[in-house]
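All protein chains but one are shown in place.
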Amino acid sequence: MNMQSKRPITAAEQGLVDSFVNRLGSLPGDQTITEIRDGYIEDIKRDGLPTRRIEAWHYTDLRSLLKTVPQDTGDTAGPVEPLVAGSNVLAVAAGQADDAVAADGIQISQYRDALSDGSARSRMAVHGADDVIGRLNGALTRDGFALDIADGVSLEKPLEIQMVQGGGQGHARFPVTIGAGAKGTFVERHVSVSDDSALVSSITDLKVGDNAEIVWVIAQERGLQDTHFGQINIELGAGATLTLFVANSGGELVRQEIHIRARGEGSELILRGVNLLGGQSHTDVTMTLDHLVPNCVSTETFRNVVFDRARGVFQGQIRVAQIAQKTDAQMACNTLLLSDDGEFSSKPELEIFADDVQCAHGATVADIDENHLFYLKSRGIGDKKARAMLVNAFIAEIVEELEDEALIEALEARFEEWLDHHG
Amino acid sequence: MLEIRNLHARIAEDGTEIIRGLNLTVGKGEVAAIMGPNGSGKSTLSYILAGREDYEVTEGDILYNGESILEMDTAERAAAGIFLAFQYPVEIPGVATMQFLKVAMNEQRKAHGEEELTTPDFIRQVREAAGALNIDMDMLKRPLNVGFSGGEKKRAEILQMSLLQPNLCVLDETDSGLDIDALKIVSDGVNALRSPDRAIVVITHYQRLLEHIVPDTVHVLYKGQVIKSGDKALALELENNGYSNIIKDAA
């Protein structure tokens, strides 16, 4: 930390500070919010962007990776077609939600209002000095939705929250509260609609009530020039079941953080992730999972496919508190490294303080299995086709764990399209 | 040899009562079969006899050779001659079966104030007992129960029983998972251990095993109690008519 303050400020750091300065006066917030924003931008100025010396950013040296920051034009584009046809859509750019969404038991409000009247202040805490996404978003956020699903409500259609960007910058926050016993599927979608480079930060705070059953999909499909900083902070209530599916298939510099706290006994987390990495991109998925109470189950499986000169990172840390007996946590990170110029680094950590637990993690890095390839070819399938089939199968295995057929089809279609481009 | 008096026992963790006033007497030289539908408490009874601490005895007593064993821990009971052949023998990675056998035999000898076995004596005993059960010595070099087939596990249990020479043998569903040949081998192993000084309690769901290990007495366990006792004919009756009649009669 001390070492950093001695360094000169980088162009990107300056760009972020400038974005803030240029926006002064137009960022929503009362006195308190403004002070908090001010504090965060000061923190960024003082500490700079993290280097690999900061353990949480060990494989994503942001200081050297983030070269420039696009001008904050402030324009977000209009909504796009949802991932799953027929979903209700809430787009950051579109403002008001349509009537179909605001049914009984679903409350939607503009996050901007919470900033303006100061009630958002409790949402603006960061995880610590290494939470750059929290700082950045805290300083610059101006949009978003607050969603409140009442107890016992079942959503009939998926609800898609879109953050659509056409170059420039976007910073949004989505506080979501799911009531006890509520059910539903949510898609958090990040898309770009132009080739102009964009820098986006997005934080979702998802509180899952007791015995709720939720499917939450994060589909990040940003453009090839874009920087995407995503963070989702999750609290799981007692007996809650959350299926969290994280799919990255875009962006030039991507960091998606997932922070989960299992706070109620008997909860279950099913976390699955697919990272399709190509071009010159750098994609980092960092997860922390805190088991704070007994009798919770979690499984985390990530499948990564690396093409071209892409670099991928997975950091997963499972922490089991002393009282969290009978925790069952299983983490796996499997990578197909298909290019000699690609890289993948993983750091799957276990930190265990309770003795009566079953915790495990596995990590593999490999190319396509030659035996499998040979088998397919021996049946007359061409090399390229055979490889594509095997890559698809590698991903399909976890996509198909989802139960919603429409969702599976939509994700698979998206992945196939991506693979056709890169395979 | 074994006398269970008005035994009540529950699961220590949540207090669920499983055994509810069970009475049973098994004499020296006797082979007693305990039969009963699923969930009647058969396996629990075997665990309680062996002293598993997941169960709490709340009332009654278990007398073994006239003395209560409730205060004895599992290893002490084993050293006193109580042997449980498990329904699902547990795997212990890294511990070779031979090593395990040697430790177990010597610990029991130690408890009896006897000298430890010399290695040649030990190997000779194992070789003899294994031969009788058609167990390949190579299997015994493998870690205990790790990767054993169902039949191998059960044979390994009987091997231990014959090596440890217990006074009271409790066989928990020993026939489950065995094909007919393996069942024959295992039964022969048990029958070889029948002696006027030894009691054998065979816990089973089916009559099948009792065709090979013919019991002197048959007891029907239901909801944690012995609701009917008889001779081997009772087992046949159960096989033909099921448990429902007896349960009705008892109620």
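Going in written order, the chains are labelled A and B, and every chain counts its residues from 1.
Basically, contacts are C-beta pairs under 8 Å (C-beta built on N, C-alpha and C of every residue); 3 or more make two chains touch, one makes a residue touch a chain.
Everything below uses one rule, namely that contacts and distances are computed from a predicted model.
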item	value
Among "Sarcosine oxidase subunit delta", "sn-glycerol-3-phosphate transport system permease protein UgpE", "Fe-S cluster assembly protein SufB" or "Sugar ABC transporter ATP-binding protein", the UniProt name of the subunit that does not appear here	"Fe-S cluster assembly protein SufB"
Candidate in contact with the missing chain, chosen from A:Arg23, A:Lys157 or A:Lys347	A:Lys347
Options A:Gln71, A:Ser194 or A:Ser339, residue touching the unrepresented chain	A:Ser339
Residue among B:Ile18, B:Leu45, B:Leu84 or B:Ile246 that touches the chain left out of view	B:Leu84
Selected from A:Arg23, A:Arg121, A:His361 or A:His422 as touching the chain missing from the view	A:His361
Chain not shown, touching residues in chain A	55, 58, 322, 325, 335, 337-367
Residues in chain B touching the chain absent from view	12-13, 50-54, 73-75, 77-79, 83-84, 86, 89-90, 92-95, 99-100, 103-104, 107-108, 111, 143, 160, 164
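Note that in this section only the chains that are shown with their structure count from here on.
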item	value
Distance between the centres, which are taken as Cα means, of chain B and chain A, whole angstrom	55
